[in-house]
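In this view, the complex is presented without one of its protein chains, the others remaining in place.
Lettered A and B in written order, each chain numbered from 1.
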Amino acid sequence: MRKRLHTLLTLGATVFTVFLPELVRAAGPAAEMLIVVADSRRVSAGWGRYFVDSYNTNPLWFGLEVTIITALMGVTLGLITDQIMKRIGIDLTSRKIVEH
Amino acid sequence: MKKRFCLYYISCVLTLIFLVTPALAAEVAQGKTVTNDTKTKSITIEEYDINFTPQNKYGNPTGKTMVFDLSEALIGKEAVPGDIVRIAYKVVDGKNKVIRIMNVTRQDIMKK
Partner (left out) sequence: MLEWYTMYMPISGVDIFWPGLVLIGFSVGCIGGFFGMGGAWMVTPGLNILGFPMAFAIGTDIAHIAGKSMISTFRHSKFGNVDYKLGCIMIIGTVIGIEIGAQVVMWLERLGTIGPVVRWVYVGLLALICIMVFYDYYKANKKKKAGDVGEHGAEGITWYKTLHRIKIPPMVHFKTAGFTCSAWLPIMVSFLTGILAGFLGIGGGLIRMPALVYLIGCPTHIAVGTDLFEVMISGLYGTFTYGAKGRIEIYAVFVMLMGAAIGAQIGTVATKYAKGYGIRIAFGLAVLACMVSIILKQYGFNTSATVLILGAVGSICVYICWIMFSGAAKELREKKAASH
């Protein structure tokens, strides 16, 4: 039954994704783009200002920056917390992988 | 394990190099549209300050007007006189060249 539910979920998702573009098309013609300008006047100089400035100037660059920094931050935080756990003395290496 | 750490540090260093490349800086101005000429592609606004209050959530008028060149700008919803706009611009040869312009009044994305 769980399998059947999984299949149901998969099927539902498939139907939804197939018809989604159609749904949007039916909704009407495209309206104007929404442009967002970040208010850098409210951000003092530093890292925050750097991000806001690149956001306002070059979105593609901003996208690249965010991707790389997020990935590195994830790895860094993961390594740090792993170390902390090891110091405390909780053994994480022997655990079973529990997925689902 | 060592190899992975090496890779990790190399990528960290590369990121730092990548980040100290010339910073992209743009000025930002916000204010009420006075005129918006689509033919000459220029917009005049009355600048607002950043003293936001519940009564004036877009800031208070400073009385100063600024003229911007929209020829290379990324424009969303067209601004009509009276709209509050927020503009990211660069000063090139004494001209305020707009990079992108946001129509704060008409695209209240906060509500969605």
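Basically, contacts are C-beta pairs under 8 Å (C-beta built on N, C-alpha and C of every residue); 3 or more make two chains touch, one makes a residue touch a chain.
On a predicted model such as this, the values are computed, not experimentally measured, just so you know.
J.: Need a quick check: the contact residues on chain A for the chain that isn't drawn.
T.: Against the missing chain, chain A presents residues 1-10, 12-14, 16-18, 20-21, 24, 27-28, 30-34, 36, 38-40, 42-43, 48, 51-52, 55, 59-60, 62-67, 69-71, 73-75, 77-82, 84-85, 88-90, 92, 95-100.
Everything that follows uses one rule, which is that only the chains that are shown with their structure count from here on.
J.: Could you list, by residue number, the parts of chain A that touch chain B in their complex?
T.: Against chain B, chain A makes touches at 32-42, 50, 53-54, 56-58, 61, 65, 68-69, 72, 75, 79.
J.: Under the touch definition given earlier, write down the residues of chain B that touch chain A in their complex.
T.: Residue positions touching the partner: 8, 11-12, 15, 18-19, 23-28, 30, 50, 74-78, 86-88, 90, 99-103, 107, 109.
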